[in-house]
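Remarks on the structure that follows.
All protein chains of the complex are present and in place, except for one that has been dropped.
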Amino acid sequence: MVNCYNPTSLKEALDIIAKEVVTPYAGGTDLMIEPDENATYLFINKIPEMKNIVEDKEFIRIGAACTFTNIIENELSPAILKRAVSQIAAPAIRNLGTVGGNICNGSPKADSALIFFATDSKLRLVSNRGERVIPITEFYLGRKKTIIEKDELLVEILMNRNVLNNYYYKKVGERNALAISRVSFAGILNIEAGKIANCITAFGAISDVIIRRKNIDAMFVGKTIEEAKAVKEEYLAEYNKAIVTIKGRISEKYRKTVCMNLLNDFLESNGI
Amino acid sequence: MEKISESVKKKDHESKVRGSALYVDDHVMDGMLYGKLLHSTKAKARITNISLPKLLDGYFVVDKKDVTGVNRVHIVEDDTPVYAEDTVEYVGEPILMVVGPDIKEVKKILNDIIVTYEEETPILDMRKSDAVFFNYNYAKGDIDKAFEEADRVFTETFQTGYQEQAYLETQGMIAYPHDGRMTVRGSMQCPYYVYGAVSKALGCEEKDVQIIQDVTGGGFGGKEAFPSILACQTAVAAKKANKPVKVIFDRREDMEFTSKRHPSVSTYKVAIKNGKITGMDIEVIFNSGAYTTLSPVVLQRGLICANGVYRIDNLRVMGRAVKTNTVPCGAYRGFGAPQTFFAVEMIMDHISKEIGVDSLELKEEYIVKQGDSTSTSGKYHFHVPLPEMIEQIDKLSDYRSKRKQYLIQSGRYRKGIGLSLFFHGCGFTGSGERDFIKAVAKIRKNSDDTVEILVSNADIGQGLKTTFSKIVADTLGISYEQVLINNPDTDLVPDSGPTVASRSLMTVGELLRRASEKLKKEWKSGEVQIMEEHFVEPDFVIPFSLDKFKGDAYPTYSWGVNAIEVEVDTLTATTKILGAWGSFDVGVPIDMNIIQGQMQGGFLQGIGYASMEQIDYNDKGMIRNNSFSDYIIPTAVDVPNLVTKIINNPYTHGPYGAKGAGELPLVGAAPAYVEAMENALGANLNKIPFTTEDTMSVLQEVHK
Partner (left out) sequence: MMKFILNDQEVTSNSKANERLLDVLRNEFSITGVKCGCKEGECGACSIILDGRLVNSCMVAMGSIEGSTVITIEGYRETKRFAALDKAYASVSAVQCGFCIPGMILASECILDKNPNPTEAEIREGISGNLCRCTGYNAIVKAISIAAKEGKGLW
């Protein structure tokens, strides 16, 4: 078929992308809204190395070409991820859309990307030159701008198994299905031996990129719940400064208020 | 349940469920060309130059110069151009059409056309417009005296926004010339409206025009007048091409550039003396958009409904439809009534709070009864079943006790319940049915004793093919299968009037019933027989004078009571609908499933109108949210099962007791929803759509 490639292995795909300008196409649900007449699509929806969900000692590894439905149906998928992707759009979109596409599209509204931020996940980028594993927090330069190289493919997302419990997730859209997020929030809090071992929060859909502030979250790490309560006001004040919503059709004030409300609720649900 | 109400398998079920029903875009003709319109990108400007790219063979442009008749689309008045002349009056105004054999190439050419505009300052805010298209005033009693003697006067202003019909099938037409005639087929509600408009635009005799309604994927009023415009444009193109031309709107094009519900601003001044409402002085403004289209009639209906279901003896209503440089607004289910019913229901609710009585208790005091005078000094000739409908809704929803309970709440989730009372005037407003439409309906018995229904009313999903067939079959005492009905073709059917105003079943259905009765008496098996019936205004009707704005605006009314219960999440300001209950009086249902389907569909559109459906202009006059992802209509998970009940109140002058049904269920949803939101938020609200952002603003105010 003219104008496209249908590789059957990762190696084949990488060889193609190494020598030609192609557009990787996984699910197509973003690309097909305005298909590019002149693009050469590299169809990666059937590459086996990109469609696995496996676990090892450290990580749960999600293949980038897994559709949202694949993730929902797989018992290895972390609950927080299932929760988020099951609220994306509607069944027909979930049957095609992939986490890889969701991440690489570069939109701060990407619902699965938010979860990967909130779980400090890493991305495995592969090319014929080698591979690199980078934290998702370093992947975005700005709206729709990522650090992926022209000859690279996102192959896997590595989710740290130790931070997947006790999560809080809320997607706020304009309706209950087929809804683009107006505000999305995910939070994780883990306690070990009476002290907060992890506190991770991430805010999506309100800025050019997903907002994750490790330094602010770190204010709670190592503290007991009581100690955390003592610095709660400061913590919220820091986020109040850090959450800057960008101009859009929905008011900035609304989105900011919802973010702060959800953040506070997340803390209160953990006793803080 | 009456026998006629027992549901049957719809005439069009098979072809639609099998996917074999052919909508206009499914038709392909030999040599067919594709057309796409070039829409103005300016809200108000003079066109100083149009520069075309080089056109491949077989591709050409159609514009005002190609209009062989009058470059005006006849709707009520004749101000809408077929193709723009020297000026454009709104973003989206069609300037020209590109036509050719390949749609991709047509779009490419469209993109390469450069229009040079000399921009002028558009008027976008209806409150700032001095250009009044229409105004009507009426009064009864002595409102000035009521104000003089009042001990309190309440004044409040209410706003309602646009609503987009969002039919699943976009607008589309195919026009093809043949044998000296022009045939136009497509998605439409009113074949004879299109017929008149096309013949004027082509400058030909009506007999040389044929209009056929294709299976239509929803209309809701959006295909009442707009198709006349598209049909004229397509017919002009087909005439120039001397070949079939098909034009199908893209969704974004349809959302941005076709007619919508009129936004409104209404100010109510209510006189109170000794705790009683003694008078209302109401001012209404409707935003007509750039051309008149259907605004006069929408405004009329809105004004007639301005005091709602209430007996207000001292009344003054003044209304105007003004021009703005925005898309011309037209018909949408309810047709002016949803706007003013929202306002009157809300003001009654607000007054009740001020006076210190329960909202429903106050409303119940003023509900009209049979024999009372209407707003325009006509008469409510028939029983008004609101009291029993209120009891029914209260039982179903527990409205009264929940309303009290929700006055005091705390915690993250706040519930609320609201109730609305409303009517819909059945049929065409005023004397239009008698003086303009003059409906004619025919039935023809074939020699094989099948009976064919010949009317111009269009089944657009509301089940007319089925209900008309039931009326004819039952009256004649023959089987439903023996009755035939095709999509209207002006070559074959008389003008029984448009598919609007909730008139088809009540008015045309009655003509068919009479024709069937006649045929039954004179039935001669094996022979071809044709029966014709002409509309006759029922003799109890007090004739309506538009000049005086007085008389029976409608022969009768359909009545409704809605209750809606909500739950607001104060953290996110999102609202969940916990329950929606509607009691509806539409006379005897000609088919219970069909009527229930109409009630449920209309109810949900009304809920959308109240809450999530927002569409608006930016300061350049452009609609920004012009797609299904940004114009939010309810999905199956946005509402619970809607509870709809039909009460038994037969209309003596409708076929089998039926009266108008199509529009009623949309009319009252918005005030019920907003009243529920008020109950949940503990604040007075006065606008729709009342969105999540609006909810957040109120939550923050109340919090202060």
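The letters A and B name the chains in turn, as written, and every chain counts its residues from 1.
Please note the rule applied: contacts are C-beta pairs under 8 Å (C-beta built on N, C-alpha and C of every residue); 3 or more make two chains touch, one makes a residue touch a chain.
These numbers were taken from a predicted model, which means no experiment stands behind them.
Peer 1: Let's see if you follow the contact definition: name the visible chains touching the chain that is missing.
Peer 2: Among the chains that are shown, those touched by the missing chain are A, B.
Peer 1: With respect to the chain omitted from the figure, which of B:63, B:89 or B:169 is a touching residue?
Peer 2: Counting the whole complex, the residue in contact with the absent chain is B:169.
Peer 1: Can you tell me which of B:270, B:639 or B:664 touches the chain that was removed from the display?
Peer 2: Once the missing chain is taken into account, the touching residue is B:639.
Peer 1: Thinking of the whole complex, not just what is shown, which of B:17, B:114 or B:407 touches the missing chain?
Peer 2: B:17
Peer 1: Based on the whole complex, identify which of A:13, A:89 or A:186 touches the chain you can't see.
Peer 2: Going through A:13, A:89 or A:186 one by one, A:89 is the residue touching the chain not shown.
Peer 1: Would you indicate which residue among B:217, B:263, B:621 or B:657 is in contact with the undisplayed chain?
Peer 2: Among B:217, B:263, B:621 or B:657, only B:217 touches the chain that is not shown.
Peer 1: Where does subunit A touch the missing chain, residue by residue?
Peer 2: 1-4, 6, 25, 27-29, 31-33, 35-37, 39-41, 43, 45, 69, 89-93, 95-96, 176-178
Peer 1: Which subunit B residues touch the hidden chain?
Peer 2: 7, 9-10, 12-13, 15-23, 25-26, 28, 165-170, 215-220, 250-251, 460-463, 591, 593-594, 596-597, 600-605, 627-629, 633, 635-637, 639, 641-642, 644
The criterion applied here is as follows: only the chains that are shown with their structure count from here on.
Peer 1: Using mean C-alpha positions as chain centres, tell me how far subunit A is from subunit B in Å, no decimals.
Peer 2: 44
Peer 1: What part of subunit B is in contact with subunit A in the complex they form?
Peer 2: 412, 570-574, 612, 624-625, 628-630, 632, 634-638, 692-693, 696, 700
Peer 1: If we count contacts the way the header does, which residues on subunit A are in touch with subunit B in the complex?
Peer 2: Those in contact with subunit B are residues 90, 170, 172, 174-180, 182-183, 249-251, 253-254, 257-258, 261-262, 265.
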